[in-house]
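Below is one structure; the comments refer to it alone.
Left out: one protein chain. Kept in place: all the others.
Lettered A, B and C in written order, each chain numbered from 1.
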Amino acid sequence: MKLLYFAWLRSRIGVAEEEVAPPAEVATVAQLIAWLATRSPGHAAAFANPKLIRAAVNQDYADVGHAVRASDEVAFFPPVTGGRGP
Amino acid sequence: MKLLYFAWLRSRIGVAEEEVAPPAEVATVAQLIAWLATRSPGHAAAFANPKLIRAAVNQDYADVGHAVRASDEVAFFPPVTGGRGP
Amino acid sequence: MIRVQREDFDPAAELAKLAAGRTDIGGIASFVGLVRGAADGVRAMTLEHYPGMTERQLAAIEVEARRRWPLLEVAIVHRHGRLLPGERIVLVAVAAAHRGEAFAACEFLTDWLKTQAPFWKLEEGADGAHWIEARAADEGRAGRWAKRS
Partner (left out) sequence: MIRVQREDFDPAAELAKLAAGRTDIGGIASFVGLVRGAADGVRAMTLEHYPGMTERQLAAIEVEARRRWPLLEVAIVHRHGRLLPGERIVLVAVAAAHRGEAFAACEFLTDWLKTQAPFWKLEEGADGAHWIEARAADEGRAGRWAKRS
């Protein structure tokens, strides 16, 4: 599974992307978040408040109940903020 | 009194502007229209249907009850149609 | 900035002037109106206006827009004379700190230009030239704004 991190999630985790092989019982975005939070202190800090995090599975926005598979590209990021101000 | 005509009013009357000296009892836009309609067949055709005509007195839109004086610039035209289409 | 002129204008140059040297602008909403041809069979149109009154009314419309929204810059350029399909007629550009204000003011000014500014259109089509009458749709759009004030 390919993971991508953006904005402050990337800063906290320390990498922009990584390949992971979660255990078989990790079947949804929510379960993936819970599992990732155990991987390092940086991951724990990044995923401490799942309400602040949005996800995309294969480049489409996905809610926490969305299924994840080994072949997926899964991205985590804060709510988007578009072009500044105007 | 300086009169200006635009669009099809100008075409029907045959001049873009003229100086007139209406009699003293012509005190409003409506009375001016009625008096002008008697001046020539072209004027009569142009002012045949006052509902199709808009007026401005001294470059501000004016309704038919608006006062007119000898020193005024009075314009007659169809409803405005702005830039085409869009 | 308000101009009524026979010559064409360069939207890029007008937009560049609007933003030149400023860093307080968040967005510029603009509208360029063009002469439509083809499907309508229109070969050309002549825009007649009332010199003096046009500029006076446009200035009043700009004042009204600035009263309704906090605008940083406003530019209106309107052409008159004979125009061919595809030619530019009008530019309305509004710079503001926030996009919502820029969009609202730009659309307000454009609607007013189309419905209240003293311009009249003579269209040359396949069946000769004729003066265009005001459209009910345009009057509806203008009414929308009046109700909001």
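Some notes on this structure:
FYI, a residue touches a chain if its C-beta (ideal position, glycine included) is under 8 Å from a C-beta of that chain, and two chains touch if they have at least 3 such contacts.
Bear in mind the structure is a predicted one, so any value in this text is a computation, not a measurement.
One chain of the complex is left out; on chain C, the residues touching it are 10-13, 15, 19, 21-39, 85-86, 97, 99-100, 102-103, 106-107, 110, 114, 141.
For chain A, the residues in touch with the chain missing from this view are 4, 6-8, 56, 59-60, 75, 77-86.
Keep in mind that, in the parts below, only the chains that are shown with their structure count from here on.
Chain centres here are Cα averages; for chain A and chain C they lie 48 Å apart. Between chain A and chain B, the centres computed from C-alpha atoms are 72 Å apart.
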